[in-house]
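To start, I am sharing the structure in question, which I have written as structure tokens.
Every protein chain of the complex appears in place save one, which is left out.
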Amino acid sequence: MVLLLVLLAIFAPLLAPYPPDQIGVASRLAVPGPGHWLGTDEFGRDILSRIMYGSRLTLYVGLVAVGIGLTCGISIGAIAAYAGRWLGGLLMRAIDLLYTFPDVLIALGLVAFLGPSLTNAMIAVGISVVPYYARVTYAIVLAERQKTYVEAAQVVGAGHARIIVRHLLPNVVPPMIVVASLGFSAAVLSAAALSFLGLGAQPPAAEWGLMLATGRNYIERAPWVVIAPGMAIFIAVMAFNILGDGIRDLLDPRQVERTF
Amino acid sequence: MDAALPVSSDAALTLSVRGLSVSFRDGGAQVPALEDVSFDLHAGEVLALVGESGSGKSLTALAIMGLLPGGARVDRGTVLLESCDLVSLGPREMTCIRGDRMSMIFQEPMTSLNPVLTIGRQLTEGLEIHLGIAVATASARAVELLRLVGIPSPERRMREYPHQLSGGMRQRVMIAMAIACDPKLIIADEPTTALDVSIQAQIIAVLAEIRARLGTAILLITHDLGVVAEMADRVAVLYSGRVVEVAEAEALFDAPRHPYTQGLLSAMPRLDWLAAEGPRTRLAEIAGVVPSLRDRPDGCSFWPRCPLATEQCRREVPPLISTSDGRVAACWVRQVAA
Partner (left out) sequence: MTTATTAIAPPLLALTGVRKEYVPRRGLFGGAAEPVRAVDGVSLSVDRGETLGLVGESGCGKSTLARIILRLVAPSAGTLRLDGQDVTRLSRARARAYRRRVQMIFQDPYSSLNPRMRIDTLLREPLLIHGLARGGAIEAEVERLLSQVGLATDALSRYPHEFSGGQRQRLAIARAIAVSPEVMVADEPVSALDVSIRAQVLNLLADLQQARSLAYLFISHDIAVVAYLSHRIAVMYQGVIVETGPAREVLRHPQHPYTEILLAAVPVPHPRLRNQAVRHPTGETSVPHGAPSGCRYVARCPIMQRRCQVEPPELHALADGHFVACHLR
């Protein structure tokens, strides 16, 4: 399902029946049917094509936002858990403070500060999820650190850097990938929300949240203008959640031996 | 098959397991975990079910209790608890029997006690459910039970929580809970494994006392031959899901019949040899590894590790039969009396 989405994004220019910005005055708010499978919007742009192009933005936004969140989150969480004592405590208290605010609120504040644009929205969403990733990483690293193999590595003579990079990270990253793929959908949703509020992508970009926002004026006359991007967001979020579950099952090399 | 297990005791038969086979789902296939397990347990008797990891000893206990984990199921066989076939009972009837006519003691007393309830509450709960007696009577009985398992100042302990007790005390509480409704059968799954050596001896003594006083039959599940030597009357040895030998405890330690039993006994470090004069003897080893249930060898499961294995052992599963000298073992080579 995600693969389909990715393929769609990559080959959008080939698959889309129309360019996303092609305005057709004659066919404004056309009813879905042959010619325009999902109808057209207020400027007569083909909604199917815009959804297809929108998938590129969506994936891009998700990727960048999760990338930022994951990188910063893993670093902060891992350092906090490994360092322990006061540095770890300090970092985690700071993270806890951020964690008390809803993600979207942080993102909103950041965008207000940076100015509305898609790039800033991505950065904002990315930063807003850092506390989440940091917390999860912290918990995982803390649990892994307790395991004897860390001590065993120390005994063999491995230094801190080696223990973190060679021993801890390989055990921390896979579960984090699962967390990230689940977080991807949240990031997509946040970015769409920001765009919806006019703080993210700016018209005439083909972004799902934005399409939803501009389309809502016509909701009574042409509900398909809203339904299509709404469904697209829903499907994308679902797809990534399912992917996350799949990866979780796949990534565990310890195919749990069942011993009775 | 029944003929192979001579009824040696006059005491009433408490538990009779016949041809019990259990398998569990692994991917798409059913992997047999227990094959044709049979044994008897009489009132007031301690039968030790000895085996290593993967032998199926704990699974046998769970099958008897009707507590098989998800994915595992009983394929064949009967489990008679005083002439009532437990395999055919529904979940609700099993719930009535569990805790009442049979009960279980687990290895880890910390996780099997509810940490947020007082000792008293956990003890009286079972009494109220199964015996339907009043709260006051129940708590009087609970104090009596705690005293029976050797817990000092039981009235005070009644008000304490599990974390306030040491490991040995918690195991005593578990035993008290197990005997609360005067069961016919107690299944003790590695009751001493998680405890310190000196506490182990105390718990063994408590169990022996209970058996002597209440005449309860005890199915002792263990990997530790020392515990077997301490308290078992008879022993059934399990290997890779099959019973390979059944014997009176003394006879088993005197002259084990199955090569696996023999190997186990001689691989045990023994203090009496070590304190003796002369150079230290090397421990006898059983070569190889314990087979996993998924790739159990054809024929006798033990043949890849067996010093006596023959061509027949590799092809055919030896049946559990008794030899002319009254010993019961599943071995092609040792079929003829020694």
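All chains are identified by letter, namely A and B, in their written order; residue positions are counted from 1 within each chain.
Convention: a contact is a pair of C-beta atoms (placed from the backbone, for glycine too) under 8 Å apart; a residue touches a chain by one contact, two chains touch by 3 or more.
If you're wondering where the values come from, they're calculated on a predicted model, not measured in any experiment.
**Q** Could you tell which one of B:D26, B:E155, B:D196 or B:D298 touches the chain left off the display?
**A** Result: among the candidates, B:D196 touches the missing chain.
**Q** Which residue, A:L29, A:V104, A:A153 or A:L197, contacts the hidden chain when the whole complex is considered?
**A** Reading the full complex, the residue touching the unseen chain is A:A153.
**Q** Sort through B:L113, B:L225, B:L238 or B:L320 and give me the one touching the missing partner chain.
**A** Touches the omitted chain: B:L225.
**Q** Please output the residues of subunit A touching the missing chain, sorted low to high.
**A** 147-149, 151-159, 162, 166-167, 170-171, 174, 253-255, 257
**Q** At which residues does subunit B meet the chain that is not included here?
**A** Spelled out for subunit B, the touching residues are 52-53, 166-169, 196-202, 204-205, 223-230, 232, 249-250, 253-254, 260, 263-264, 267-272, 274-275, 280, 282-287, 289-290, 292, 305.
The rule is simple: only the chains that are shown with their structure count from here on.
**Q** Roughly how far is subunit A from subunit B, going centre to centre by Cα mean, in whole Å?
**A** So the centre of subunit A lies 53 Å away from the centre of subunit B.
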